[in-house]
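Apart from one protein chain that is not included, each protein chain of the complex appears where it belongs.
Chain nomenclature is as follows: A and B, assigned in order of appearance, with residue numbering initiated at 1 for each chain independently.
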Amino acid sequence: MSEMIVVQDHPLDNIIRKDRMPHIWCPGCGIGIVMRAYATAIQETGIPLDQHVVVSGIGCTGRVAGYMDIDSYHSTHGRALPFATGIKLGNPDLTVTVISGDGDLASIGGNHLIHAARRNIDLKVICVNNFNYGMTGGQVGPTTPTGAFGTTAPYGNPELPFNLPFLLAASGANYVSRWTTMHIREMKKEFLYTYSKPGFTFTEIISPCPIGFGKSNNIDTGLEEMELYRRRCELVRPGELPLDDLDINLIEDKPIYVGRFVDRDNPPFSPAKPKEEK
Amino acid sequence: MSNRRVLTGNHFMNGDIATAEGAMAARIGFFAGYPITPSTEVAERLARRMPEVGDTFIQMEDELASMAAIIGGSLAGKRSMTATSGPGISLMMENLGLAAMMEAPCVVVNIQRGGPSTGLPTLAGQSDIMQARWGSHGDYRIIAYSPWSPQEAFDLTVLSFNMADRYRVPTLLLADEVIGHMVERVVIPEESEIEHWERKKPTKPPNGRFKPFEALDDDLVPPIAHAGEGYKVHFTGLTHDERGYPDMTPDTHQKLVTRLVEKIRVNADDIIRTEDYQLDDAKIVLISFGCTARSARRAVRDAREQGIPVGLLRMISIWPFPKKIIKELASNADTFIVAEMNLGQMSREVERHVSQPVVGVNHAGGEMISPEKILKAIKEVAGDV
Partner (left out) sequence: MRTEIRFSGFGGQGVVLMGYIMGNALALHEALECVMTQAYGPEARGGASSSNIVVSKEPIDYPFVQEPDILVALSQEAYTKFRPTAKDGATIIIDNGLVDPSAEDNTHGIPATQFAEYLGRRIVTNVVMMGFVTAVTGIANRESVEKAIEATVKTKTIPLNLKAFAAGFDYALEKELAK
């Protein structure tokens, strides 16, 4: 038996609501890794923490807002983006991050997602994609690979999933990237980069959900899925691959492309102003 | 048009535009909406006017987004409003519940048209009365006012912002297409004469854990801190404790939801607005609101000329229901008549509070109920008395 180490302090104590711990996430879940990368990144932005706001929707990832010790808002299912749009326009000095899941952002919130990207409004979106609705026990969603199993697809998912980077690029986002929870350093670095990038940024993080998704799809543990990322991820440089090749098929042995796919400087949304009288 | 926030002076404008100017006078800071007939002129007017004074107008992708956005705007510290009609208000019900739960002050304008569904896009209805009160799931309360003229649309929009801020509650301006589209004189007062009630704010600087849902005062309204003020607040649509933290237990739910409801009940006297016409000796009490109240007043005047002891209680506020006032009137009345452009929503509410017969004068919508139709009902009732 090794000796138990009791840790009194955690480096993120000043930014995590300690009084809310322990969190609700399952063993092997990747959301905590994303939250940690986010928490570390925003402390390095140089923007005072009281000017950082986090908004989320509903779902496991939606709980991130409840654990961050900054101004934090847990809105309704799918509505994190329009809610965050209101905060950002209500006080443009704030730095507003939206952290939510693939089901929340791309299915019930799908219309808001494409329109927020079209406006290129200055919101920093982190989308944790675990290919299913985890909180409610593993139903299929907008990113579930064709043929994968879920509690609402007992014969395999008959539908095609979204290729999120392709969708977001077409919709108008200034920045689109994809990483996995194995890419801890890249994730933090890229989060940090988005805070210097005006306009709509979208970072997709592929994350294990061993209880909701893995168990029905022969990926038994979080670690096993991380191993799968290590084996199959291929880094792509901007423009190296057509965006419509960025599909993910987790259940077949195909590459998972990661990297920064879109990085452009279209003007971000700015509220209308009257024309100067001539 | 003008770079002035308040267009002091006499105008000839419709109810939609008067509503927009009421919002301007109330120092709206953020509007998010989706155009829909017959409320579109509210958005069109604000799209032009708000940028003139540096305020933010945005047209969202739908009504779900519009309602969510104004909650965000409100919690960032801006007086926020949206405007809609018909199917749009149905979509807003989702996040109206969120606004009630987060106690986010905001104003929701509903220029009622004939429903259900797409119904009568260009014609009036008053059939969202019960939806206004019960439309989102769960128990909560809102405040609703119903103007009977463009002037009152202006006045009640200002009042709606004040009530929303005082009680941290979504407040509805429940107008109708007749009022929204009819053009009449609107007198806009001097800027200094427009009342402006502030939100209750934290009394201490941000150290320790501020509780944005702790109501220590008799009015049951907790102070609010906005995003960026340093209080590290947490707001959620989940059942939450006084810190705002999710706490999905029956006890916390009971406490929170009861306060959301009680907050409006205990302050009802401050919120409710009614107007009496010829009620002193009335044996027949006519109740009406919005555009229908205009026909009701004429019917009462005509009936009085024929010696019928009838009076009008005009409901300016729709919710909370003026229970106390109705009960007082019931002590002297033989019969109640409720005139409304729906098939009996408010009369059902009146029936709950009086033992006398309640007669409805109704129309499903699309056409204002005429004074003659209400007079006929009064005469029929008087014949029976």
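Going forward, a residue touches a chain if its C-beta (ideal position, glycine included) is under 8 Å from a C-beta of that chain, and two chains touch if they have at least 3 such contacts.
Fair warning: this is a prediction, and the values are worked out from it, not measured in the lab.
For the chain that does not appear, the touching partners among the shown chains are B. Touching the chain that is not shown, out of B:A100, B:I188, B:M368 or B:V381: B:M368 (per the contact rule at the top). Across B:E44, B:E184 or B:E275, the single residue that touches the chain missing here is B:E184. Across the interface with the omitted chain, chain B contributes residues 10-12, 37-38, 121-122, 178, 181-185, 291, 294-295, 297-298, 301, 368, 370-371.
One rule holds for everything that comes next: only the chains that are shown with their structure count from here on.
The centroid of the Cα atoms in chain A and the matching centroid in chain B are 38 Å apart.
By the touch criterion stated above, chain A contacts chain B in their complex at residues 17, 19-20, 50-51, 53, 55, 65-66, 69-76, 78-79, 81-91, 93-94, 111-112, 115, 271-274.
Residues of chain B touching chain A in their complex: 29-30, 32, 47, 51-52, 56-58, 60-62, 64-66, 68-78, 80, 94-95, 98, 206, 209, 226-238, 245-246.
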